[in-house]
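For this depiction, one protein chain was excluded, whereas all remaining protein chains were kept in their positions.
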Amino acid sequence: MGEREELYRLPREELLSGGHQGISGYGGTIAVRQALKALGPNTVIVVPASAVATVGGLNTSTAWRIPFVHSLFECAPAMATGIRAALEIKGKTGVTLVSFAGDAGSADIGFQSLSGAAERDEDIIHVCYDDEAYLNTGGQAGGTTPAGAQTVNTPQGKPTGKKDLLSIIEAHGAGYVASASIAFPLDFIAKLRKAKERKGFRYLHILTPNPATWGFAADQTIHIARLAVDCGLWPLFEVEDGGRRVTYAPVRRVPVADYIRAQGRFRHLTGDQIAAMQAQVDASAGGGR
Amino acid sequence: MKLPTTPGAYQPGNMGVNPRTAGWKSKAPVLDAGKCDQCLKCWIYCPDAAVEVTADKVRFILDYCKGCGICAVECPTAAISMAGV
Partner (left out) sequence: MRMLLSGNEATAHAARLARIEVFPVYPITPQAPMINSIVGFIDRGELKCAHKRMESDHSALAGAAGASLVGARAFTASNSQGLALMHELLFYTAGLRLPVVMAIINRALSAPHCRFPDHSDAIAQEATGWLQLYCENNQEVLDTVLQAFRIAEDERVLLPVMVNFEGYILGHTKEVVEVPEQEAVDAFLPAYSRAVVDVEHPAAINTATNGEIYMEYKYLQHRAMQGSLTVVKEVNAEFAERFGRDWGGAVELYRGEDARALLVAMGSAVSTARIAVDEMRAAGQPVGLLKVRSFRPFPADEIRSVAAGVRALAVIDRDIIYGVGGALHREVQWALAGDAVHKPVLSYIAGMGGRDISVADVKAIGQDVLAATEKGSVPMGAHWVGLKADLVGEAK
């Protein structure tokens, strides 16, 4: 089936209505929309403090058309644990339960509860939407901010590298772990559908570029997300019951410099620094690290 | 209207009715229907559910559109242009 036919077969229903308050061109809301195409209406979503927690609700109005819970920052997977336990004890089966957290709510302040839920093999899908900085508070650096990125609190560029949360969760023994990109929606949706059919703890990590903090024009969000994959910095893969598979391999990799030079947060990097990044990507061979 | 006991919003999707976002944009997409081949790229990449696909037509819901221009950049047939509003 071709890409066009697959897109036509996706549900048209918008489970996050237009009129939500996400900023223009924001990758996080693109990820939500694409995810909901796979998850469907029989889904409960728990979102900790983050952009997605606030875009879909104000006072008594909401853009959500599925049950949504805005949890506290560090405990979306823990709240989901309680929700799943209650659904089971009440005999409510067939509900897909997702904790949908940003990079802070997954890798940093939220890491303890994420690790706990993964270790207990809770029956939830955790999606980390990663915009590589703390968007709600003005774009400070966090654990998943890559090395060299300038942020408001790393004005010389972040001196340490990106926390590899995918490998960390894989090391917990999760049954399904996958990376994803908003530029490859059918790949993301296929992974979520696969995850949805499984039980136990499932983890997806999707890169969601943010024009405001990464420093690019709002119409470039998808383009930047695609470059991250095509240059080999953000390989698309899945690990199913320990079996690793690359789900998309660019026919010909674009230079890392194309990705780096397109973003304001890396504008201070020298040619040598970018060459070193290129060498790292080449060494990893883009094979899902 | 008395507030519900547990704080929240109990009418799904009601934010999409008369949305505040209608006035957020300085540019809006314009479709050249002759060039459009209905590939749905604009639909799947839109952050704002502002692209409506009916049986054979793509249409923009301008009250939802924030004018980011992703659709215009991603359109493989250059059927979408951004115009000032």
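A and B are the chain letters, set down in written order, and residue numbers restart from 1 in every chain.
As a working rule, contacts are C-beta pairs under 8 Å (C-beta built on N, C-alpha and C of every residue); 3 or more make two chains touch, one makes a residue touch a chain.
Everything numeric in this text was worked out from a predicted model, so none of it was measured.
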Identified contact with the non-displayed chain, of A:71, A:106 or A:220: A:71
Omitted-chain contact residue, chosen from A:57, A:157 or A:211: A:57
Residue, one of A:30, A:79, A:141 or A:269, that touches the chain absent here: A:79
Residues of subunit A (touch criterion as defined above) contacting the omitted chain: 41-44, 46, 53-54, 56-62, 64-72, 74-75, 78-83, 85-90, 92, 95, 112-113, 115-116, 119-120
Contact footprint on subunit B, counting only the chain that is left out: 3, 5-10, 12
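Just so we're on the same page, only the chains that are shown with their structure count from here on.
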Whole-Å gap between the CA centroids of subunit A and subunit B: 22
Interface residues, subunit B side, partner subunit A - complex: 1, 3-4, 8-17, 19-22, 24-25, 38-41, 43-50, 53, 61, 63-64, 66-70, 72-74, 82
Contacting residues of subunit A [partner subunit B, same complex]: 3-4, 7-8, 10, 12, 14, 16-27, 29-30, 33-34, 37, 56-66, 182, 185, 211, 217-223
